[in-house]
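One structure, pasted below without further comment.
Note that one protein chain is taken out, while the other chains of the complex remain in position.
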Amino acid sequence: MLRVSKYTIVVTTLVLMTASLVMAQAPQKQSQAEMIARLQQLQKELAELEAAAAAVQAPAKVAAAPQAGQRGAQAPAPAQQGGRGQAPAAAPAQTPGMPPGMVMPAGPTGGDPNNPEGLPADSTNPQALLDRIKLLEDKIRYLESNVVLTDPETRVRKKTVYVDKNGIEYDQPTAGAKKTVTYERERVFRRNNINEKIEEALSDAEEHHVQVGVNAGIVSQFAHRTKGDALVQDDGTVIKDNKAYMLASADLFFTAGIAQNTIFFADIVGLSGPPPDLELGTLSLVNGYSARLVNQNELNLREAWLRTELFSNKLALTAGRLDLTNYFDHNVAANDETSQFISDALVNNGALGLAENGAGVAIVFDPKGGFNFKAGFQQSSHTATNLSDSIYSLAELGYVTRLPGMGEGNYRFWYRTDNTKGTGYNIGFGTSIDQKLGPQVTLFGRYGESQANPERDKFYSGGFQFAQGLAFYPGDKWGVGFSQIDPVAGGKEQLVEGYYNFSIAEKFNLSFHVQHFIEADGGAKRGYLVPGIRLQASF
Amino acid sequence: MSKSKRFLAAAGLTASVFGLAVGLLGLAPKSVARAAEVKVADPTSVVMIVNRDSNDIAFMDIKTKKIVGKTFLGNNANPHMVMMSPDGRYVVTGGTRANKAFIIDSHTLELVKIIPVDVAPEHLAFSPDSRWYYQGNPEGDSISVIDMQSLTKIKTIPGFAEPLNVTFTPDGTKAYIGNYGAHWVGVVDVRRHELMKKIQIAAPPGTAKLDPGRYLGELHGINIATPTPDGRFLYAADGALGMVGVIDTREDKVIKTIQVGKDPWRAYMSHDGKYVVIPNNGDETISIIDTSSNKVAATLEAGPGMVGVNFAAGKAFVISSSSGFVYVYNMSSLRPAGRIKLGTNVQLETATTDTADQKIYLAESTTNEVVIIDARTEAVERVGNVGLYPWGTHIMDSKDNYCH
Partner (left out) sequence: MYTRTPITVGVRSSKSVQISKNIFGFLLLTFLATPSLYSQGIRERIRETAKGAKISAEQAKDVTLTVSAVEERPIQQIVRTGGTIDKTHKIVTATITTMEGGLIKVDQRARSFPPESKGSMYQARVTRVSPSAGKTVVEATLSGEGVEGRVNYVLEVTVDRGTYLCIPNEAIIEEGDHRIVYVEQKDGAYLPVKIETGIQGELYTQVLGGIESGNKVVTFGSFFVDANHKLKGGG
């Protein structure tokens, strides 16, 4: 017979009710078996991740582009362990370190790095199991975020180390060790996709190889005498009227980056065809391309120089065979005979007096703050037997400003000396100005004086350029210009030119020119109207 | 004790214990706030850093310059741009590889929601009332609309051509989408989340057919329609055409086109709204447009690969990504004011400006650093180990929050 007191029944009911509440409200509490299963799963994931990381870290053939090129081949800052996800390069198959601030329990007692506490496999301590689960989850999370499972990039970086008298290298300042700079290879993991990798490889290849460019132009001109008698040359030849001329020019230039901030440049030019300058007898060149002409149908090394930049790229030094006027007497609206005016008198200052290229040095100081200073010298005669007998030197001060109500303006002042004539140093000075009157209109002007004892030869030029939409097509530009040369020795030239440049394609331009020259010699005046077409292609 | 009294005592004990169990097990209606640790008490006090390769968003305290927390988004997420919602509650980012949007609690830095979006999400924007998060998906040619109240994606707006950036009007009724794969700006009705119209900035010139390499090759269209501070006008630069179109937002039409340099990247508005700076990557210049006359006020020499412009201390700082230089310009005189060299062979990414317009926080991905530039003195300070491949930075309510 079962004797059950009512109190027992009440208490039993109470216990049952409480137990059911606990079971209903705590479905998330894991059983021990579940915890152990989770633990095993995490250990398996961790092992897989570490194995994959070890496979990546093992010395292996690296990608063909050892440096990342434009994306930064040499990082100046020292590598921080853990910060860049770099596994230690010294030991392959090494487990990456723990997340910062995470304390690893005491060293392995059971020989299993995944079980540093040496818990037996059948541990029944729930809290210990939970702690282990958390530790493993944190470790996996760290690995997943910091171990990049892609091919590593290798790059070289500058590193500061400390070397003692025995040649032992230390990473930290050490007594008796001297601070020095060295270079070391490091592996960097990047999550680049294949397109980015290809782009990096291509731009890296571009930076480390010679780049070749072509600049080709054909100028066809026609000369019609508008004033005066026909010109008679020294040998008695009478220059007939209404003749056509054509000059083809091809520039092949090479550029190569040979060191940090240092490039090599070479320009080979070939010209063919008769320009009008051979017959018209003008004081300045009708076709500005003729300035490059030495002998027809011959290749000529026009320029070959090395250029490097120093002091945070503020100072540029160029040395070699160069054209000093490439660095001086610039003008935004009238500087380039291949795309602007074709008359030499409108793209150069007649008072500069530099006839040919030669060996020399150019220094440009430009902190990009508005002021710039340039200086240079070069050999000015190819027949001179030493540099001292034909040295041409030039210095220029430039300033960028913005006048109220107008756009930006460039103001340049130069001074030069030249002893080519063998009669001492011949000096000259001048200015080149271009000022934006508005977004579409640029006013330009040049003035120069050249010593011609006892007086001075004078040169003037000026005009306007119209662009930025004030044309048929967006890339087109056109201009009008005037120049006058007053040499002391006699003669005088006045020139007017107008041109329109069609921007047909990004690499192809077509322009039309009309020039009118008036040459005065003594009391006689002779005038020429020279219309022309220019085709210019550049690659 | 009598039997009845003993029974009552037992019943009372039962009820008491039961009630105690109820209370201990938390069966009462949940009225206790979540006990998650608050890592960022003030959302305006941090700079957010997008770390592309470590797949996280780092939060750096502006005053101490220490990383106070990071939110890991998941493997291969590749976050691109991060933004704080205008109400300071959430931080959001799109994971370009994951095709997902990530919502982070701005105080606890916990990842609260992951929302699948379209292909390769990049840039994003919030409506001014913090209600809508528009995530641009350039590869998917769509915009994902995420409701920030329910934290769900409610719509995907199709019909774009590489949508790169979103600009909301100040009243939040419309959004303008820059299409980098086209020459038009899309106008979206924010009430219905529909593409209403396409505003063409300019037509390619007649000579375009003679230059297929340029016009049929990779198209550099419109990155963004940049608003004036009053929201009345937008400036949209078209890279292929070398033009900036000025759009009147009241009538949704182009009122003027302004020719600038070659391959303009995008327009950046100065904080006072007087000038727009356009970096022209095709000829390494910048064009500065005067917004009062809508004319180019100055064209100045700059550097290669320009990816951003920040304004601070009366100057414009133009980031030349591959050269390692930041070009500086005086915005009063519109003249060059030098350049700051940040390193050799480094890759500069984008930057944000603090709300006092004094400091610029620039991400430098080569060295995994954030470079802090004092705009007044141009002194440079570096904070290292911010994460792997920092791609961009963001400060809440900064006037220079952008991405490339």
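A and B label the chains in the order they appear, each numbered from 1.
Assume contacts are C-beta pairs under 8 Å (C-beta built on N, C-alpha and C of every residue); 3 or more make two chains touch, one makes a residue touch a chain.
For clarity, every value in this text was computed on a predicted model and none was experimentally measured.
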Going by the contact rule already stated, which one of B:141, B:211 or B:357 would touch the omitted chain in the full complex? B:357
For the full complex, which residue in B:159, B:181 or B:273 touches the chain that was left out? B:273
Listed residues B:6, B:65, B:89 or B:295, member touching the removed chain: B:89
Provide the residue numbers of subunit B that touch the chain removed from this figure. 7, 27, 29-31, 33-34, 42-44, 87-89, 128, 130-131, 147-150, 152, 154-155, 170-171, 193, 227-231, 269, 271-273, 354-357, 396-397, 399
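The rule is short, and it goes like this: only the chains that are shown with their structure count from here on.
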Taking each chain's centre as the mean of its CA atoms, subunit A sits from subunit B at a distance in Å of 28
Spell out the part of subunit A that touches subunit B in their complex, as residue ranges. 6-7, 10-11, 13-14, 17-18, 21-22, 25-26, 68, 70-77, 80, 82-85, 141, 144-146, 148, 189-191, 193, 260-261, 312-313, 367-370, 400-402, 407-408, 436, 438-439, 468-469, 473-475, 502-506, 508
The answer for subunit B against subunit A in the complex is residues 6-7, 10-11, 13-14, 17-18, 21-22, 25-27, 52-56, 72, 75-76, 78, 97, 205-207, 210-211, 213-214, 241-243, 258-259, 295-301, 305, 322, 325, 327, 333-339, 341, 343-347, 365-369, 382, 384-385, 387-389
